[in-house]
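Chains shown are a subset, placed as in the full complex.
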């Protein structure tokens, strides 16, 4: 595992991707992104102005500097492959970079992604030259099919979006990681720094966080906390995590109690 | 929860306590302590020279600066209250500060602490003016009795010493925290930055780490990782962790799909 995160032809130092929903204001969002140290920021295309008359992200770009961050448009709200593809094309036509976080979730209660539509859209968009980062259930076979189709990452969920419940799909994510030929980014459900750290310690390449930061009492402080947790876990992986034992191991020899005492 | 950790009459900024066993060399230990940012370092009394002829920690003190760190002697290896008390008294007689991490574990396989002997020793040592930090099983009734007796902290275990298995006693530790009138320090079992973060997110005041750092491929890098994870979790608690939901919550309104598209 190299020190940097390579997605498609780009390299990143940060292992933390950030979402932009639910912030109380654009100013708070901007400061939280800054504190997070992230280099990839995802924005819902539905919020952008895609009429072609104006700069689609004109307003948002006042708060997200495209020179500093890779702006990753996402298709959140799309119910079908067709809708997602249309959104991605409109964004590209409007001059955005051809990167897309593919999110197709017809289910309004749990916002879980549709495997069929996601694969269908990925096939089309990869062929059209997009760099595709699909949000998926923690399904190892689907993850494999997507990377075989040419997606730039796979992004399995830890738990439903916004639930803050952590890595409930741990066993499945471990299989995905063991079979991955592209970076694995755990996306959704990460509600605390320990969850983000756990994902990276398992071997994930990065995590995407949104609600836990945006809905925190102090989003900027929380962004800083996630930054540190992600750096911590990544450094721990590189430093060599110890194995788990089923018994204790003394920190000092126990055979000889201090006789001189 | 105030920003600093107050134990007895002392205040600390770091929430990470470090042990000193199992390092490959004193030099590595010294550098790892430095990288960890810790302010409290525990050392086994059995390793010290307590004959009274020499400075008991002469050799170790070449590597642990007592002006920088609070040196916390521990009674590791003691099988009974009597042995632990004797060790603590010898240390005080030799001029060490009257702080003691009480560890009484007769069991050689899991190194689990003895509740009866620990309470007995705590009662005696508190009366003799020691500041007592007892290592215990995650037993809420025992924790309460110890704080009632006047110990300065309670230190429940997450998992057996050196096992690196994390917070296996989560439900019990939550009860201990809910009843605590002194700082709760999770001690033993913490094998990865995510484990340390989880303990603090649960509401523990601090964690003690040893094996995971000392036995890492790169102990200094691992110490830095734990430092960051502990800071991350602490900052997250202060920033206000979000609640967990049993459903998803959209990061952006879902009712209206982009009609203009």
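All chains are identified by letter, namely A and B, in their written order; residue positions are counted from 1 within each chain.
Note that in this section a residue touches a chain if its C-beta (ideal position, glycine included) is under 8 Å from a C-beta of that chain, and two chains touch if they have at least 3 such contacts.
All values reported here derive from a predicted model rather than from experimental measurement.
Sequence-identical chains make up the whole complex; the displayed set comprises 2, and the total in this structure is 4 copies.
To be clear about the criterion, only the chains that are shown with their structure count from here on.
Rounded to a multiple of 5, the Cα-based rotation taking subunit A onto subunit B is 180 degrees. Between subunit A and subunit B, the centres computed from C-alpha atoms are 32 Å apart. Residues 19-22, 44-47, 50-51, 76-79, 83, 86-87, 90, 108-112, 160-165, 191-195, 197-198, 201, 210-212, 214-219, 221-222, 224-229, 231-233, 235-236, 238-252, 254, 256-258, 260-261 of subunit A touch subunit B in their complex.
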